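Note that this complex is displayed minus one protein chain, with the remaining chains in position.
Read from first to last, the chains carry the letters A, B and C; within each, the first residue is number 1.
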Amino acid sequence: MHEWSVADAVIRTVLNWADDKKIKVKKVVLGVPSFSFLDVEILKEAFDMMKKDSVLDEAELEVRFKDPKFKCKNCGKEFSLNDVKDQIDSVRSEFGEEYPMHFMPALAPSFIKCPYCGSHDIVLESQDMTIDEIQVEENGTVKTVSQG
Amino acid sequence: MHEWSVADAVIRTVLNWADDKKIKVKKVVLGVPSFSFLDVEILKEAFDMMKKDSVLDEAELEVRFKDPKFKCKNCGKEFSLNDVKDQIDSVRSEFGEEYPMHFMPALAPSFIKCPYCGSHDIVLESQDMTIDEIQVEENGTVKTVSQG
Amino acid sequence: MEPLRQLAKDKLSGKRVYAVMSAKGGVGKSVISSLLALTIGNTTLIDLDIHTMAIPKLFGLEGKLHEVTKNGIEPFEVKTTKIVSLSGIVKDNYVILPGENQSSIMESLIAYSHIDSNTVLFDLSPGLGDEILVLERITDFTPIVVTTPSKISKRVVDYLIRYLRERGKEPKILVNLAYMDCDGKVVKPFGEYEGFGLPIDPN
Partner (left out) sequence: MEPLRQLAKDKLSGKRVYAVMSAKGGVGKSVISSLLALTIGNTTLIDLDIHTMAIPKLFGLEGKLHEVTKNGIEPFEVKTTKIVSLSGIVKDNYVILPGENQSSIMESLIAYSHIDSNTVLFDLSPGLGDEILVLERITDFTPIVVTTPSKISKRVVDYLIRYLRERGKEPKILVNLAYMDCDGKVVKPFGEYEGFGLPIDPN
């Protein structure tokens, strides 16, 4: 159900950015860390419900999953999501759908240990949810605005 | 005088990296944030004194200054070192040579305010001291090892 | 363009926001923020101390997980006080994190909470870091600064007071653990103070 909050955040952010520009938003591309396991169908459903009567009225939401790279600051080794799959599965099993990293991917260091030295001193690339792209129609032309 | 500690750090790090490799180090390139105002002459003098009788015996130290980019997390604006020059000069004036950011560039947010909104909520790119390059001679050939 | 920041801002927009703060630990911030929330009534109390997570412990809510609805994280309700804490997300796990992850978690906790009271009260962790910087970039809050009478606490808390004044905020200051009743005799184990002080009260 957290997906509703994510849709809300996306819409509010794009509305705030659109402000009083004379545009129609055609597409929003959202980047999410794959291990948040957001349910894309619920997310799109929520987005479609909440976007009504706004500059996002005709907008499509595209969700792109990002696999993070992990680096251990204790031993220096790098690893991928696949190397900690068992650990993540274990946490999901304990908590169910609304598991901690579903809400807050940045909590990963508290729940994941380095597969080499066991430390929690882990840095992730791409742990944040990002709006990576907005496509707008302005004066009959569709153009892409990239974001970080 | 802090430059002696910096030279010590560089030498120990390269020695640790060299370990028991059969090499001769010819050059070490050190990146430092420009606003740390390290004295390059003292730094080189200390390096030359402390490198003796090691694989760094013949090594040269090159120092490259990095101008950081600043970004305010409060208002979102970006700015350069030049935009906060007066603030930095004021701190140097208060403390003298061994001013806080000489030791710890990462202290900058405590002493610098965003020129647009006055917030201390500032992120810096390139605030760390880095060994950017090592040139080694191995089996009569000189090659460059790049670091992060 | 930051979705969580935007959502957090919107959630707090138009609310009366207070932050119970100190640069010093163990002065009674969590106890006082809990008492204030209960006293004010119809308040959402958000526990921003992401390592200590004391608020649910004070209310006997340990081990409980927050329910999540379309409206977000549903607070625990105690009388007219609505409580949100990271412990309702992580259960009884410890939260150990590098510094760079702190602000995202604080922003997320605010952004995703279901806030439908007109008053919001934050219980902050000690220190002068992201807890203050995050709050400042999201909302205009009224600071309530807690200290004890000890010289150490006063000097440390002075850092925060100076910072707040520089940012144009005049804090309300509370002195806690001010004195104790030793069989009718007033004892001040942590030092002298001026103004109104809250007693050391085992109850």
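The working rule: a contact is a pair of C-beta atoms (placed from the backbone, for glycine too) under 8 Å apart; a residue touches a chain by one contact, two chains touch by 3 or more.
Bear in mind that the values here come from a model prediction, so they are computed numbers and not experimental data.
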Visible partners of the omitted chain are A, B, C
Out of A:34, A:87 or A:119, which residue would touch the omitted chain in the full complex? A:119
Determine which one of C:4, C:156 or C:175 touches the chain that has been left out. C:156
Counting contacts across the full complex, list the positions on chain C that touch the omitted chain. 23-27, 30, 51-54, 57-58, 62, 94-103, 125-130, 132-133, 148, 151-152, 155-156, 159-160, 162-163, 180, 182-183, 185, 187-191, 200-202
What chain B residues would touch the chain not displayed? 1-2, 4-6, 8-10, 12-13, 16-17, 46, 73, 95, 98, 100, 103-104, 106-107, 109-111, 120-123, 127-131, 147-148
Touching the hidden chain in the full complex, which residues of chain A are there? Just list them. 73-74, 118-121
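Criterion: only the chains that are shown with their structure count from here on.
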When the C-alpha atoms of chain A and chain B are each averaged to a single point, how far apart are the two points in Å? 35
Rounded Å distance between chain B and chain C, as computed from the means of their C-alpha atoms: 38
